[in-house]
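Only one protein chain is missing; all other protein chains are in place.
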């Protein structure tokens, strides 16, 4: 007789009331992981899916083969972008509490991922983002006011009030219309890239997905198509440790990392310190280069931490210790880049404080401008007519009848 | 300026008119791959996903650490089962041409996979098969007549004519009701196994899927759940090289093997010679043992070849050379087991011929018995009443009204 | 009897079912430790253990697919899809598998399971947190489809659904979770604390599937509604002073034709209300049934008031939502026709 089976249900190591302890988490030192040529046979770098590429060490120095790709100006610009995104988030969370918008999603702790990655793309490339990559717009200097117009669903909302706040669409900036349904954009990114290849163009695509959402079926669909047709696409997995209240162990299951998911498709799969602006940029560049040289897809796992709430509808203290964020071993991306710049002698505490104030002013100015166009519950907002428009290129008769019936 | 991208579309090496050549396909010799303990850390056996476990060598000898698990009687019984399945297939293809059934799916060349695997399961275990695992029933001596009743959709059809021929359901024999939709049964198998674990029982499950169908989303769903909850399930991928007219390279993409798919989930993933009865049985046993000892799921890729048409609706000569089957380097499972038994001195050509005749007789007898119950277009077949029954446990009023309206 | 909100009643229904039957398991995204984004499963993991209530990976097809396997293995899974808008990845498993396991196997296997999903708008959720996909289930033979509109029914129907031998889609109008929605979004929300249907029996009881309920008797016109729209219809009757008979269908499949025809043949007029997109919504089926079965009693055209044929917008939520003004206008027009 066999002994009875039992179900294994993974649980995070600590829950509220417990003391977070990451000392047993092994993290490779900065500079340790090599930088293979982009045309390497993927089967030779399987171990990279289980390591972690880092550039900035504890002393704020850039170390190893992935360092040295960005100028001081570029790094300061990067700091800029991260701090602007952080300032926008902080203000919008307040705006939501004030009833100026129904909903907001912030990026706290994850600012490096999207802002640094954006810099490896060129005009004409296309991102298929999730709701937590507004940094892609910020890093391309997309007008804050336009973003806030969308968040406020006011009369100047580019999306006419049709979409939930933060679900932007900006084709001009290579930012595909956001879906509220998780993971659907991943195969779409692959299709976009395939089209680029079919047409013989040079543009590449980037897909984005969260750790929790890799469990969705479309993640697999994307990897199958990307692998089979060697699509020129970078497949980005942002592992911020949490999917609302669910820790990453539920989606990841028995394998060590999310990057490892790519191994089963023969796709080069790298793992990178997502709170390290330099590392994100360097790894993104490597993957983009692969895509541009028609070498096919790359999967990247960005290891980061969702320091804030999932959204304005969420309170994480119900499911994880408040202290977990501070204990998180990869630190804060803004503080780390700041320390690096100071170590390099091109930045200072006082300039930092000044920039912080500047970013806040920039956001406030944009916010004011946007508020002049109305907020969520004000009167100057998209009309009921806008609701009926745009379902099809041409409004079909039944919808015209309905619009008439509605009296607008 | 980058140079233009281009799309890569995988193609099989030969198409009709070409000469199949498998000499460049490296196949590990029998006995070469080791047999790790079942509780090994999956990360230590990743290479097994790229090798191939084989027991029977060219001389018909059983070699290596996976040999020696079956007695002569068991082997002869296995030969029996494979030949019975082959005989059934041959007769049913004729029956389909005679209009006794609308449709049939055969197993030619793949008989070892399901018949050998069935022997590692126990009463109470559950298979979630595809349409190409009737060997699971044959190997448990499920009455041929009942199978043919279903194929003929006659008055004794256990499924009352509701299902396409060969889509059996036999709970008693651990054979889950077959779906025509690919891959859906894979997560169901995982759920069945999870239930067994939740209840603290000892039964395990086995999921089945074809090479082409691994591209379906449900394949991923199954692996995610199996990996996370360490479900006591064996996940079987039958790689018979073709998915209707589509060669396995389209589903497999850039990775070397289908077994490799499991690596991204931390699931031990083995690859086995699917035309080697002994190897299939040995590897299945290893995986079943893991499941029974609550060590979690195992993924197995069975490398075999669909020697016949996809179904009675298919003609493979339109998309692959007729000679490909004969050139296939892993040979025929019946001939290989026969050679082994002869090499062992427990079998002979004449006994083989005799058994062949016997199997044919057995099938013909069952077929006769089934024909007495009617065939597809005869009059004694399931009634229109049977069509209305069983949609729900109790017939709801609207369906009762419809049945009345139909006059039955 | 105890006072409960609808979310409490649903939680209590699962609690009662889990307490009586070990084979009832509850899982879904965020339903374990946290207790679900709407807190419907709060406390169940603590009470019944991680084996009976747990977080699932974000894979709706995996959630339903594994639940089918569990049901085949003798359990009664009651799984949650976080929003009805996210059921689409599971639509294959629900409609092609769960719905047909019994039929295709001639009852060799069965599939007793409940799939709970918060549905409907009214919380500014935009096009991916507001949908009412009931008509996508009512077209599927083998499914049952339930939509409660108050705490009493929610608990009684949920227990009945869990105990049912076949798969049940259980749609929970999220706008009603914590306060009955009288249809006037501009007025303050009154909670379940003072609503008569907020009185819920303790312990085990069921409301049988397949039975509609007359929520307001009337002589002039029949309103067929379910979920949030029951409250809107009641408000519209009050606002217009029209003596409407308001029927809460409660179960859409199998539907209660007797209750429908009895009322419409009595009043001779019919208005159908739902929040889902008009075209091919469940209201179409209701209109077709009424047109067929009450033809010789009808004194006016059957009117449907429904969501417009657009995605559910965000900012224009209250332009989209079929509120008491639109329902009232339809009642008036029907009376004048």
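Letters A, B and C mark the chains in the order given here, with residues in each chain numbered from 1 onward.
In this text, contacts are C-beta pairs under 8 Å (C-beta built on N, C-alpha and C of every residue); 3 or more make two chains touch, one makes a residue touch a chain.
The shown structure was predicted, so the numbers you read here are calculated from the model rather than taken from an experiment.
S.K.: Pick from A:74, A:177, A:313 or A:406: which residue touches the chain that isn't shown?
M.R.: Selected residue, touching the omitted chain: A:177.
S.K.: Please pick, from A:68, A:99 or A:158, the residue that touches the omitted chain in the full complex.
M.R.: Of these options, the touching residue for the absent chain is A:158.
S.K.: Taking the entire complex into account, which one of A:66, A:104 or A:192 touches the absent chain?
M.R.: Touching the chain that is not displayed is residue A:192.
S.K.: Of B:144, B:204, B:272 or B:376, which one is in contact with the hidden chain?
M.R.: B:376
S.K.: For the chain left out of this view, which of A:79, A:148, A:167 or A:238 touches it?
M.R.: A:167
S.K.: Of the residues in chain C, which ones touch the absent chain?
M.R.: Residues of chain C in contact with the hidden chain: 61, 85, 88-89, 91-92, 95-96, 99-100, 103-104, 127-128, 135-136, 138-142, 253, 276-277, 279-285, 287-288, 290-293, 295-296, 298, 300-304, 309-311.
S.K.: So that we can see where the missing chain sits, which residues of chain B does it touch?
M.R.: Listed in rising order, the touching residues are 6-7, 9, 11, 15, 102-103, 153, 157, 160-165, 167, 179-183, 212-213, 215-218, 243-246, 250-251, 253, 313, 318-319, 376, 381-384, 386-388, 391, 398-399, 402-403, 406, 408.
S.K.: Mind listing the chain A residues that contact the chain we can't see here?
M.R.: 126, 128, 158-160, 162-163, 167, 169-171, 176-177, 179, 181, 184, 186-196, 198-199, 205, 217-218, 220-222, 224-225, 228, 390-393, 396-399
Criterion: only the chains that are shown with their structure count from here on.
S.K.: Among the chains, which is located farthest from chain A on the basis of C-alpha centroids?
M.R.: Ranked by distance of C-alpha centres from chain A, the top chain is B.
S.K.: List the centre-to-centre spacing of chain B and chain C in whole Å, with centres computed as mean CA coordinates.
M.R.: The answer is 41 Å.
S.K.: Mind checking the centre-to-centre distance between chain A and chain C? Centres are C-alpha means, answer in whole Å.
M.R.: The separation of the two C-alpha centroids amounts to 36 Å.
S.K.: Go ahead and note the Å separation of the Cα centroids belonging to chain A and chain B.
M.R.: For chain A versus chain B, the centre distance works out to 42 Å.
S.K.: At least two other chains touched by the same residue of chain B: list those residues.
M.R.: 194, 196, 198, 217-218, 220-221, 224, 228
S.K.: Touching two or more other chains, which residues of chain C qualify?
M.R.: 51, 56-57, 59, 61-62, 89
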